[in-house]
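A short worksheet on the structure shown next.
Of the protein chains in this complex, one is absent; all others appear in place.
Lettered A and B in written order, each chain numbered from 1.
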Amino acid sequence: MASRREFLSSLLLAGSTGLLASRRAGADSEPTLPPVSSPAGGYKPVVVPNGQTLPWKMNGGVKEFHLTAEPIEHEFAPGMTVKAWGYNGVSPGPVIEAVEGDRIRIFVTNRLPEHTTIHWHGLFLPNGMDGVGGLNQPHIKPGETYAYEYTLRQHGTFMYHPHADEMVQMAVGMMGMFVVHPKTPSRVDRDFVFMTHEWAVHPGTYRPDPSVMLDFNIFTFNSKVFPATAPLVVKTGDRVRIRIGNLSMNQHPIHIHGFAYRITGTDGGQIPEAGQWPQTTVAIPVGSTRDVEFVADVPGDWAFHCHKSHHTMNAMGHDIPNNLGVDQGGLANEISQLLPGYMAMGEKGMAEHQDHSMHMSGPRNTLPMMMGRGPFGNIEMGGMFTTVKVRDDITSYEDPGWYDHPKGTVAYLVKK
Amino acid sequence: MASRREFLSSLLLAGSTGLLASRRAGADSEPTLPPVSSPAGGYKPVVVPNGQTLPWKMNGGVKEFHLTAEPIEHEFAPGMTVKAWGYNGVSPGPVIEAVEGDRIRIFVTNRLPEHTTIHWHGLFLPNGMDGVGGLNQPHIKPGETYAYEYTLRQHGTFMYHPHADEMVQMAVGMMGMFVVHPKTPSRVDRDFVFMTHEWAVHPGTYRPDPSVMLDFNIFTFNSKVFPATAPLVVKTGDRVRIRIGNLSMNQHPIHIHGFAYRITGTDGGQIPEAGQWPQTTVAIPVGSTRDVEFVADVPGDWAFHCHKSHHTMNAMGHDIPNNLGVDQGGLANEISQLLPGYMAMGEKGMAEHQDHSMHMSGPRNTLPMMMGRGPFGNIEMGGMFTTVKVRDDITSYEDPGWYDHPKGTVAYLVKK
Partner (left out) sequence: MASRREFLSSLLLAGSTGLLASRRAGADSEPTLPPVSSPAGGYKPVVVPNGQTLPWKMNGGVKEFHLTAEPIEHEFAPGMTVKAWGYNGVSPGPVIEAVEGDRIRIFVTNRLPEHTTIHWHGLFLPNGMDGVGGLNQPHIKPGETYAYEYTLRQHGTFMYHPHADEMVQMAVGMMGMFVVHPKTPSRVDRDFVFMTHEWAVHPGTYRPDPSVMLDFNIFTFNSKVFPATAPLVVKTGDRVRIRIGNLSMNQHPIHIHGFAYRITGTDGGQIPEAGQWPQTTVAIPVGSTRDVEFVADVPGDWAFHCHKSHHTMNAMGHDIPNNLGVDQGGLANEISQLLPGYMAMGEKGMAEHQDHSMHMSGPRNTLPMMMGRGPFGNIEMGGMFTTVKVRDDITSYEDPGWYDHPKGTVAYLVKK
């Protein structure tokens, strides 16, 4: 993928007038700005766990971005890779980050085998820039590059996604977040961005199935499953914002441990302070974003996850036989004569699965339903799960490892 | 249906004392008022896309309405008709529109093969008028007419539906909206009313299946699918209200392009202004209504749809084989020798389906999954999708055709 991204980057650099030049690679004298990290008088840039923001360059007062829709290989976690579609080599696509009042131009190149468009979800713009194929513009055919151009008249957390063969293209990974900062940013110390999603990858296959309406089996934060999901690292006392989008088929109730957030915004804008609900679980309806804020005033490793319990399990956790309470002893003996190594599971619950799955292999290209080890043992999660790591004493936001609990502050054994 | 409605109308006219006279048709000297269109000192009447409001007449200070529960034939869009149940020949039933303080009497005649009742969802009324069969009143047996009578003590957007064999009767189309205007109406230029719904019609059948809990395949606005859904026509600058109800089994997140609405009310009443969330997608929970308002300040053809992507597909779009990335060339050749005209589809995505479906026929009584052509090509939608057509220069609210974009305001090709 890296070489492809390098190629794309050079493609972007090659444009100097808003029309892409015909040379496809090579040296270039104009600098492409990386995502801003300390803009003069500007905003605090967002943090994208497991992801990235989209580079841009100024061209005659216009911020120019470039998205390429294309087939990708995507890894949910080591051991499971799918053939998906994304933008600029990744799913979700890079986060677009800009400022209210910016004039922007976004080039969209289509390297998919079928036509596409991009709809800028939530943004106020001229009707012809809205991106519904057939209704607002011609479809972007394979090989073509289109330009969208408009001025950002609002701020908040928005999204981008195809509005052409939309059911298919979103189901296989085409989606991205779009953050517009206000001209005068509100104070926040950490500003995270997530896209939630769900996928149907039948056991042993490599291609997400776009015709599935209900039976999804992979549930992701920024297209990753636990434990491949990056932690959210913050300092004790930090004011934290989390921006979450949802282009899947189900509402995802995203729960935080240890804190209550206030719901401060949606893809329709800022919620008036008097109307901001306190919640520990923010339900993100389909086709919506939510901004939540909280002060991380207690250190520790705090779970952060979708509260639908199957959404914190990977593909092998759903719709399997129910062996709870079923004595499988006799059966297991008989089977193990035919299949050496066979172990009956589930009689006493499923917690034993995590340990067993370390020694057994499932169908090709699947993940065990439970994964992750913490400082006290198996975490027994997968899918939409990560941690908010709050620390007193860190000097950077690198992953600080597990929390070191003060004495007497951990639940304790009183009787064996 | 027309003759049936005429019959019903005459039936209503025939009643002069609150008891229905025994003559079933014929001339009548008392006028039945059509839905008000410019009431003296009154409210702006609602607009019901693909639907209608319920006529009424005054009888001794009481507004009298008449609903007949009955089997109907219902067309989702040309090419797909089902045997459903509805009110006064249609599904959803006509919108009841009245004013806070009104004394109302609603006659309900049962022409179904089984008993029914009507529950007035959200309304404050005497317990015996609440309509739960067995609990609050006897069931209305086939052939019987019951009267409900109460004073409207509130205003807002409510619903009506059976509370007798409720799972079945709602699943096959029995539902309606009930709008109560305040005595002093707030200013709004266009006031639309929608009922969302979902149906399970197995391919090749004509009868919605009421026992389906999850696998619905037809998703409707006022019981129509795109492109049979009427557009919402407004003038630039109009203050627009949309009232949306949901008696299905799933939350429907209804998204508008180009604008953000404020959520101003629910079936529990008006939301205080400080608590009104701005949203571009309003999630309508099951058994709820939402009122949303926005100022349509930018002209164009703006998409308006449920954001669950399968809900903007018709019946053939779900749970079909996944051919994405599968080279079907050899297979297609072999099959086409057996089945002349056979085309393999889906290898490159599903956008090609819309063009192919114009030349192929699916199972009896189904619709292609993608339909609708716009000014720039196929819109590739079905189900819960329509457009808000905002125009500067219209003198009526008739469908103005497609939007004529000013030069330079449409996404443009920069490179082939």
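As a convention for this text, a contact is a pair of C-beta atoms (placed from the backbone, for glycine too) under 8 Å apart; a residue touches a chain by one contact, two chains touch by 3 or more.
These numbers were taken from a predicted model, which means no experiment stands behind them.
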Residue of B:V99, B:L112 or B:I242 in touch with the missing chain, whole complex considered: B:L112
Sole contact to the chain not displayed, among B:G79, B:P185 or B:G287: B:G287
Where the missing chain touches chain A, by residue: 214-215, 251, 253, 255, 257-262, 274-281, 283, 298-303, 307-310, 312-313, 317-322, 324-325, 347-352, 370, 372-380, 387, 403, 405-406, 409-416
On chain B, residues whose C-beta touches the chain left out of the figure: 18-20, 83, 107, 109, 112-115, 117, 119, 121-122, 124-140, 143-149, 154, 163-172, 202, 207, 209-214, 247, 249, 251, 266-272, 274-275, 285-288
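The rule we apply is simple: only the chains that are shown with their structure count from here on.
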Distance between the centres, which are taken as Cα means, of chain B and chain A, whole angstrom: 34
